[in-house]
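The other protein chains are all here in position, but one chain of the complex has been omitted.
Note that the chains take the letters A and B in the order they are written out, and that residue 1 is the start of every chain.
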Amino acid sequence: MLDFMFIFFASLALLGGLLMAFHPNIVHSAFALVAALFGVAGLYWTLGADFLGATQVLLYVGGITVLLLFAVMLSTRDAARISIARYALMAPIVGLLGAFLVTTGKALVPIVRAAGGALGPTEPTTEKIGNLFMDPTAFMLPFEILAVLLLVVLVGAITLARRGEEDAA
Amino acid sequence: MDQLLSFIIFSPMIGLLAIMFMPKGSKEAIRAIAAAATFVPFLLSTILWFQFDSSVPGMQFVERMPWIDALGVEYYLGIDGLSVPLVWLTGLLLFLGTFASFGIEKGVKGYMMLLLLLEVGINGVFCSLDLFLFYVFWEVMLLPMYFLIGVWGGPRREYAAIKFFLYTLAGSVLMLLGIVALYLAASGQGVATPFSIPVLSELVSSGQLTGNNLVDQGMLLGWPYLKWIFVVFFIGFAIKVPVVPFHTWLPDAHVEAPTPISVILAGILLKLGTYGILRINLGMFPQIASEPAIAYTGAILGLVAIVYGAFVAMAQTDFKRMVAYSSVSHMGYVLLGASAFTSAGLNGAAMQMFTHGTSSALLFLIVGVAYDRAHHREIEGFGGLASVAPTYTGITTIGMFAALGLPSMSGFISEALVIIGTWQVYPLLASIAVIGIVITAAFILWTMQRVFLGPLNEKYKDFKDVTPREIFTMAPLAFLCVLFGVLPMILLDKMELAIESLRQLLNA
Partner (left out) sequence: MSETLASHLTALKPEIWLTGTILVMLVLDLLVGKRSARTVGVFGLIGIGGAMWALMNQSSVPVRAFGLISIDTYSIFFRALIISATGIVMLHGMVFRGIEDETRAEFGPMLVGAALGACLLVSTDNLIMLLVGMELLSLCSYVMAGWQKKERRSAEAGLKYLVYGAMASGLMLFGFSLLYGLSGSMWMPEIALAVSEAWSLGDAGQHMIVVIASTLVFVGFGFKISAFPFHFWAPDVYEGSPTPVTSMLAVASKTAGFGVLIRFVDTVYLDLTIAEDWLGRFGYVIAVLAAITMTYGNVTAVKQNNIKRLLAYSSIAHAGYLLMGVAVMTTATVDNRAAVGIGMESILFYLVSYYIATLGAFGCAMAFANRFGAETLEDYEGLGWSSPWIGACFIIFLTSLVGLPPAIGLIGKWLLFKATLSVGLDWLAVIAALNAAVALFYYFKIARALFLRGDTDYQEGLASKGVIPGLAHLSLIVLAIFTVYFGLMWDGIMEWVSEAVM
């Protein structure tokens, strides 16, 4: 069952990714991205990372892709059409990358198994993650620093964007 | 006056700082400060000359204190008979050079600051007894010289400056390589002060420092480790001298440099190369230097410089270029004399460094005077100046005669000593070197004839004789040329013990 789930989600992610990269219509690409991100979320679930999977769906599928679609729709139609030929060169690179991932994956799986790593659903992780984030001896500092990061980047993004308006005016 | 040497080295810095805060426009004040700032070290080095006790062997006025403990670098100064005359000559030439620079109108502030910085570097090199300190001072001279030629030079100044810079830098990189190699060998043996020249000389000449700890059997690519160090030091200094075939930067630098800088370049900077050869190559590696093949190579190089320099000088049509090539020829005597390891040869070499310092400096000042008035330096373009500028002709005659080695002139004594000293060891080379003297006499007399004698070139019938300021810069040098020709013992006495200990070291 687990194997089936893995194969299903993995192919969803892979096919979605390929479709997104190579589809000439950018709107279709965006929808393919939704499939790919869903596939990744599914992979998280099969690995027992329920919180991560849920966050993936909420943030990426729900939030970011919708934003992307808005951006695509608001931009002009010409920009939405991209010739596939320009990306033909990418094919061998993608192939090499795939081969590389397969090789490392093959070597990695036995190690994770031997280390007793979970390849099946175990128990809910949300609470654990929450505790780790608030534990001063665990990951409290990175969590807080990420808050600073978001703040600073927000300010930066606004500054850059606002001056964009001034230029247009 | 325990810190006399430090005062001599660093007193120009005070003037430099003072000039730094002067407004750019007040040229007269800047010149006055510069003259004062070069007068102080001149005065101090005169005191040094008289206080130096020539009956005591070894280093005097020693100042020694730790500088960088991590590497065992010391602030280690001291002088012996070899360096005293050169320090005094530096003080004199920089002082006169400052006066000769009063005619410069462009960027006076920067010019004077660089000149003072140059003096710090030169005196530092002559007084350093620590290789690291020596190297730092050596490089301190590099940048001021680059800018002095590159900014205030003639039409092709940029080319001349970069050529000078690259040649000298190549030499100093080789020198640095030698210093590092010595340091690695010495510190590997646990020497506490692996840069100190006296300590290293002692270790090397007693055979305790061989580089065995770094390379197998002390051999590197078929040569002893120390021999490599000797060679890189030698090439480094030979570029500065310059020894043929490293001499090509010199004519360009001289021709493009402004007159005072040519004076300092010929008068002192070239001596740094031969001083390095005497102090480091001969003083630190006497066994290697006295190997017959090495010594003979040195003598041959000196001879080539003498003869080749003289021939090329004769072929020049540019007055300044001629003087520059005659410098190549004259510096050859130093190398030839130093390679003979006889008392006369070494004394001649050391004295030639001083006498050439005075006579070549005088000649460049003379060329400068002609150029200031005529705005060209073609030897053929003058003629009969003796009739309109008698004082000028008189001083020129002294300078030229000193350069060609006329008896009763200083050049005669030193060149004769070199030839005699060489004759005792290499009679063949000594007799060829005499050819050099003959050619030198020929081209100098010929130049005299073309410039000063014969019918007056009508263009120059208003040629002004030398001004008092020019006389002030040239007369002391002319006086010295005669003085040391008549009373060479003043100079030789100072150097005697230093030369004698060097000779014993080499003939041990």
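Convention: a contact is a pair of C-beta atoms (placed from the backbone, for glycine too) under 8 Å apart; a residue touches a chain by one contact, two chains touch by 3 or more.
Since the structure is predicted, the reported quantities are computational estimates derived from the model, not experimental observations.
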Point to revise | Where the missing chain makes contact, among the chains that are shown | key: A, B
**Study point:** Contacting the left-out chain in the complete assembly, out of B:E139, B:D318 or B:E500
**Key:** B:E139
Exercise for review: Identify the residue among B:V180, B:L428 or B:I490 that touches the chain left out of the display.
Suggested key: B:V180
Check your understanding: Among the options B:R157, B:K240, B:K271 or B:H356, which residue touches the chain absent from this view?
Key -> B:R157
Revision key, fill the gap. Among B:Y76, B:F165 or B:F484, contact with the omitted chain is made only by B:F165
Review point. Per the definition of touch given earlier, which of B:G110, B:P251 or B:G383 contacts the omitted chain?
Key: B:G110
Check your understanding: Taking the full complex into account, what residues of chain A touch the chain not shown?
Key -> 100, 103-104, 106-108, 111-112, 115, 117, 136-142, 145-146, 148-149, 151-153, 155-157, 159-160, 163-164, 167
Study note, to complete from the structure: It is residues of chain B that touch the chain not shown, namely 24, 68-70, 106-107, 109-110, 135-136, 139-140, 142-143, 147, 150-151, 157-158, 161-162, 165-166, 169-170, 173, 180, 184
